[in-house]
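A single protein chain has been omitted; all remaining protein chains appear in their positions.
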Amino acid sequence: MLKFRTFRGGIHPPDSKITAGKPIEKAKIPANVIILLHQHVGAPCKPLVKEGEKVKAGQKIGDSDSFVSAPVHSSISGVVKEISTQQSPIGREVQGIVIESDVRAESARMEAIDPATASKREILTRIREAGIVGLGGAAFPTSVKLSPPEGKEIDTVILNGSECEPYITADHRLMLEQPDKIVKGVGIIMNVLDVDKGFIGIEDNKKDAIKRMREAVEREGDEGIEVFSLKTKYPQGEAGSLIKTVLNRETPSGSHSYDIGVLVQNVATAKAIHDAVYEGAPLIERVVTVTGDVKEPKNLLTRIGTPFYDLIEECGGFKSDVGKIVCGGSMLGVAEFGNVPTIKSTGCILVLDREKSKTPEERACVRCGMCVDVCPTGLMPTILEKLARARRFEECMDYHILDCMECGSCAYVCPSKIPIVQLIRYGKEEIKRRE
Amino acid sequence: MKLDELTKGVFKQNPIFYLVLGLCPTLAVSTRVDNALGMSLGVFFVLVCSNVIISLFKHRIPPQVRIPCFIVIIASFVTIVDLFMHGYAPELHERLGIYLPLIVVNCIILGRAEAFASKKSVFDSFLDAVGMSIGFMLAIVGIALCRETLSSGKIAIFDYTIVPTFTQSPSVMMTLPPGAFLTIAVIMAMIKYKAIRKEGR
Amino acid sequence: MIEAVIVMGVLGIVFGVGLAYASGKLEVHVDERVERITELLPGGNCGACGFPACRELAEAVVKDHYLINNCRACNEDSWLGICNILGIELGRRKQEIALVACSCDSVDKFEYEGVRTCAAAALVMGGFKACKHACLGFGDCVHACPFSALERRGYQYFVDLRKCIGCGACVDACPRGLIKIVDKSAEVFVRCNSPDKGKVVAKICEKGCIGCKLCEKACEREAIKVENNIAVIDYGLCNGCGACMEACKFGTIVPVFHAEDAVDSTPKVTRTEKKSG
Amino acid sequence: MENLLVIAVGAIFVNNIVLSRFLGLCPFFGVSKKTSSALGMGSAVIFVMTCASAITWPIYTYLLLPFNLEFMRTVTFIVVIATFVQLIEMVIRKYKPGLYKALGIYLPLITTNCAIMGVALLNAEEGYSLIGSVVNGFSAGIGFTLALLLMSGIRERLEFADVPKSFQDLPIAFVSAALLALAFMAFSGMRL
Partner (left out) sequence: MPELIVSPSPHIRSDVSIEKIMYSVIIALIPTTACGIYFFGVHVLYVIITCILSALFTEYVALRLMGRKFVMDGSAVITGLLLALCLPPGLPLWMAAIGAAFAIAFAKCAFGGLGHNIFNPALIGRAFLTASWPVAMTTWTKPLTYDAITTATPLGLWKMQNIATPYINLALGNVSGCIGETSALAILIGGVFLIAKRYIDWRTPVSYIGTVAVLAFALGQDPLFHILAGSLFLGAFFMATDYVTTPITRNGRIIFGVGAGVIVVVIRLIGGYPEGVCFSILLMNAFTPLIDRHVRPRVYGVKRKRFFVSSANEGD
């Protein structure tokens, strides 16, 4: 009966997965890539190359001494054109290395290692050297995540294949096309952490993926891994909701999931770990769903650092008058204003036309309580929104404003179209600023 | 200058609409104009007498026990009014009920004693008291007029009908508590609306 | 009659004695200076002194007299009055005003939709102005001002120098930190806050400071210095001659109007009003 | 016992001291801005009202009635109540400064709170026994607190409301009181 367990609240937006049936295509190698030196949570990298230097695809071009960090690699072979400040798709300005392609496609690889014989230290070093970060969107360095702090015992690994956001199908296609690599990746994670229980959570609107993954698990023969069918509901893929659903555990307010012995990783990350270990390939390409109002929506295997407009061009360009280009899904994504490059955590480029991009007119709150009903955290968004607007931040704290994970469910359902999430975010920022 | 002490109570610092004091009797007895008049006469007498007496003795009263002293003085005058009305207008006395002795705790009277009479000269206190009571009277009679008109369907003071019955089915609610709150709310909102309009110009 | 007197008398004595006893027993000391100081304080509860309300400051001032310097809002008279109450003498107090150091001239980099406050807009992709330091123009400072000294017209701000007392409430409200508290004697000020390189500024803003140092050369008293790509005036040295203003090619340096009837602290900017509301 | 229940229900609901008898309106509008201070004020009033009923009853029955001094009840009652309230005030000020600050100027106003005096007078008028008086005083206090709490809840919510300028603050409080009184008419004509 585990199947029917779920988390509180949540919404059912139209899933709009128009690219679900489209196999992953290899994208063209772009003329230029921009490798940002800060694509992850933690310290930014320092460039290891100089302007004018030749680089190979897969060559490490940026690294940092800090523990919480991950190196970056050139995704194409070519020449370093410039190192300058660039706009990152998550809204920051960071250093970036612009590389001009030389079409020679020289690549650098590390040696493959056999996880059965290699030590944990070796595997962790490899994961770090391959520049692997959480590909689900958080971009937290995976090697750090796989080294839990002293005294924290991880007993379960959950692989997040729920992909609950509308439009995105990158993980879905990956699970359909390369299930074995994913399962092997989970195996490595479980080995490193000495865990014998692993779940792969997949929403039940992806029946085919569940089937493929179950077959792959059987082929692998690992008894500890279970494919878990999740109820289709947004935000199922959020770590807290996922843990609640799969294990019925709750992450206490203000702490991390490793505090309750759980590690959550994205399926794409598991695949990247597999590639780094078995093939020695650094993280230089990933699947990006280019969807929405483009002529031909596609799932593209792209080089990291490809400018957005190149990918949109490859999908036939804009269908109509473009309004918004969103990096990420429609619920959590960040709207862009320029031609930014993809980064490791970019799973989707969503194009919306001008009509859909217009923010609907905001009306007075009618206290319908829909936001309270759908909040997966159990907050009262309408009250938080009003308090934040009135700048009554101390009272916001009484209503647990800092526990909000900004999933956007409240703003989605609000019949008055109040930008609740933005107001809550504003309240949180103000509270942090005051501290 | 002196005139100011008199008129401020009537308009600028009207005890009911601006200071928001003495609401209880205002709302309770304003069901009829004659009740309101009786009440305001009582308040007039008590306020003037107590203000004068208190300002006379202001230097003799030790500050620690000033409030009890004020209250005793006020209570004595209230008792006089009570007995007087009982003797000469028993019907009105009956209708005012416990609100007549409750003049003693009318915030206007104690408030003026505390805020004004205990500090200013006798003559000023007298003028202040007269002004305040006139202001009180205007307010309470005004409210009573609204309520009685709407609840009886005619305008009449005592037995003199000014406007004969204009509707056969007047609103009973205006004699009830909601009507009282509503009347004062509307009047206050109207005053505020005018003030805002004036400021806007 | 006799009974009445006796009853009242007895009651009076009983209660009088009781109260007298109790008041001695339960005495709470209240400094009446607090009341008087509170009355003299401006009562805006602006919080610039570090206390949430004027009354709290008054309470603190009684204990530590010099805290009165914390209040930036009270005028000379009430300040002297408070000093009198406290029985102390302090020198002439500093008087300050707030000025908005941005000409609001930067071009937009995208169309912003969302909550129309500066603080919220600043959180979305670093604000919709091409200049990272530009005023966002939703008037958070106007709403924050406890003395209604700021006024917004379109994208420009006007400080009413008669009302402004330099309390700093607006400084706190501005997510861009554009508002500077300067000495009331200031005659000119630099209306830009961008430490970006001149090339960057020139591309996105017609009125921004590019750090050309022309003003620095024009100043005889060395009161204006370009530090970190932005001109900064030392009001201790500035005599308000206006030489820097004439030297500036971009109109970045502007006069502070002190005339009684001029509400504007900033001259009219030619740029047309874009959106408001 | 039946009798006491009738008194209690009557004082709390049917003849609510604020919404039906118009007593204690100053604190009702003054202290109803925040639920917490409303609760404090309400408990203070309950306490004072109960005690005042208990104290005035013997004075009225054993002192004033036997000597035919009924005409002096106004003076006597107010003196007794004033003394008592002042005592309470001193105690709270000494031991609960926070509460004292929250109640502000309204604590001294309990002295002149017509609700307390009114309840004492009503007790005398209705000729309740000692227990009846105390129950009446207590229930009237509960009724007052109930109305005050409801009002404070409403006004706290109104802080977010987009009330038209001319209705802001007191006028809208009066309108709320009117509508609350209208709702309380539910209990008119209730018989146990």
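For clarity, chains are labelled A, B, C and D in written order, and residue numbers in each chain start from 1.
Throughout what follows, a residue touches a chain if its C-beta (ideal position, glycine included) is under 8 Å from a C-beta of that chain, and two chains touch if they have at least 3 such contacts.
Here the structure is a predicted model, which is why all the values come from computation and not from measurement.
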Interface partners of the hidden chain - shown chains only, full complex considered: A, B, C, D
Residue, one of A:Ser64, A:Thr245, A:Ser330 or A:Ser345, that touches the chain absent here: A:Ser330
From D:Asn3, D:Asn68 or D:Ser188, residue that would touch the chain that is not displayed: D:Ser188
Of A:Ala57, A:Ile113, A:Ile154 or A:Ala411, the residue in touch with the unshown chain: A:Ala411
Touch with the omitted chain, as defined above, among D:Leu69, D:Leu149 or D:Leu170: D:Leu149
Touch residues of subunit D, complete complex, unshown partner: 34-37, 39-40, 96-99, 102, 149-150, 153-154, 156-158, 160-165, 167, 171-172, 175-176, 178-180, 182-192
For subunit B, residues in touch with the removed chain: 169, 171-174, 176, 178, 182, 189
Footprint left on subunit C by the chain that the document does not show: 108, 110-114, 123-125, 128
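Rule of thumb we're sticking to: only the chains that are shown with their structure count from here on.
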Identifier of the chain whose CA centre is least distant from the whole-structure CA centre: C
CA centroid of subunit A to CA centroid of subunit B, Å: 71
Cα-centroid distance, subunit B relative to subunit C, in whole angstrom: 45
Where subunit C touches two or more other chains, by residue: 15, 19, 23
Residues within subunit B bordering two or more other chains: 68
Complex contacts: residues of subunit C adjacent to subunit D: 3-4, 7-8, 11-12, 15, 18-19, 22-23, 26, 28
Touch list for subunit A against partner subunit D, complex: 364, 386, 390
Contacting residues of subunit D [partner subunit B, same complex]: 19-26, 29, 71-75, 78-79, 82-83, 86, 108-109, 111-114, 117-118, 121-122, 125, 165-168, 170-172, 174-175, 177-179, 181-182, 184-185
